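For this depiction, one protein chain was excluded, whereas all remaining protein chains were kept in their positions.
Letters A, B and C mark the chains as written, and numbering starts fresh at 1 in each.
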Amino acid sequence: MRWHLCQFLPVDNLRIKFKILEETFNPYKEFELWEKVNKNSANSFFIGRVRPSDQFGNDLKKLEIVHYKGMTENYIKRYLMKISEKQDDLCIFLLHRIGFIYPNEPIILIAVSANHRGIANKYLQEILEFTKYKVPFWKKEWTFKGSSWVKKNTDLGF
Amino acid sequence: MRWHLCQFLPVDNLRIKFKILEETFNPYKEFELWEKVNKNSANSFFIGRVRPSDQFGNDLKKLEIVHYKGMTENYIKRYLMKISEKQDDLCIFLLHRIGFIYPNEPIILIAVSANHRGIANKYLQEILEFTKYKVPFWKKEWTFKGSSWVKKNTDLGF
Amino acid sequence: METKKSNKIKVVLLSSIAEDLGWDEKFLTIEGSQMKVFSVWNLINSNLPQDNIIVSINQEITDMDAMINPDDEVAFMPIFTGG
Partner (left out) sequence: METKKSNKIKVVLLSSIAEDLGWDEKFLTIEGSQMKVFSVWNLINSNLPQDNIIVSINQEITDMDAMINPDDEVAFMPIFTGG
């Protein structure tokens, strides 16, 4: 297994920012710090947390997330830059955990601010789906009996 | 003009909560306090802030929001209860300002948590549109020259 | 044996309507036992256009043809302009 350092990658300017983190974080502190320099009238946020059970319904001990160092960062960076070219009032903040994450701990934080609520919500959802399907991240679930790689994405819930 | 006290109205149980407030608030503190008792794997949030200019592009001094005491609360309460009957894993928190609100101050905060991201995002957007179009709230914009009632809703931005 | 029935209704105006007419709450005495919302509107209205006015009786939205009974609260408000 490959292990990676905490990374902080501001892209170009203050408008796009993402981090890949190996330690847990306080999402509200992150939001608050970020919004201090990105105040807009419409601000949408998402926090994804580790579920307490695995894909088979067993109690989860921890989740492991692996990425492909370099490629993962580049994919995210290119995608976020593409979005921000389409829509010039957007500010985006994405934070993603890797490593071992325990039940209820945050895995992902997304913040998008814009002049209009429809724009902020639309891009927040796009970025969230992007991280689920298009970015090199893999999940392994550890229970008290063993571990197994997750074979497919969690669905939207509908 | 009618003035109203700060209100805190938990509906039935911990799953639905809303407040109508006359003073400004820290949205991140509110989110954090709320999520302590409503931890779910998918958590969507929205903060709407006062724009710095009025509908005609003039500098805004302050925004005034008026409601119809009693009716406004009942409409919100009934709507949130209806949603939570449709979808049993939802937790909802809605906070709405009335009175005078200054540029950049928060007007509205919405938090929705669910087991799945699609559900959390869907209901967050529904609740946001509901507060814009279906709840007795009225907006008046004060500039340095005078004041005028807003005649129609802000659009989604598309 | 009967408590004397009130023949008053409460009229509430909101937002720009209150501002245009210069008041936001009044009690009116009604003739007979019922009255149409529309008649109340005519009674209090100076010369505001009737379009796009939302009407409620006892805080439930209704229309200009609904009947008001004594002790009811009737309100006139412009369309909601959100938060």
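Rule of thumb we're sticking to: a contact is a pair of C-beta atoms (placed from the backbone, for glycine too) under 8 Å apart; a residue touches a chain by one contact, two chains touch by 3 or more.
Computed from a prediction, not measured in an experiment: that's the story for all the values here.
For the chain that is not shown, the touched chains among those present are A, taking the whole complex. Checked against the hidden chain, the listed residues A:A42, A:I65, A:I92 or A:V112 yield one contact partner: A:I65.
Residues of chain A that touch the chain left out of the display are 1-2, 48, 65-66, 68, 70-71, 74, 96-97, 107-108, 131-140, 149-154.
The rule is short, and it goes like this: only the chains that are shown with their structure count from here on.
Averaging Cα coordinates per chain places chain A and chain C 52 Å apart. Centre-to-centre spacing of chain A and chain B amounts to 26 Å, using the average Cα coordinate of each chain.
Chain C has its Cα centroid 27 Å from the Cα centroid of chain B. Residues of chain B found to touch two or more other chains are 48, 154. Contacts with at least two other chains are made by no residue of chain C.
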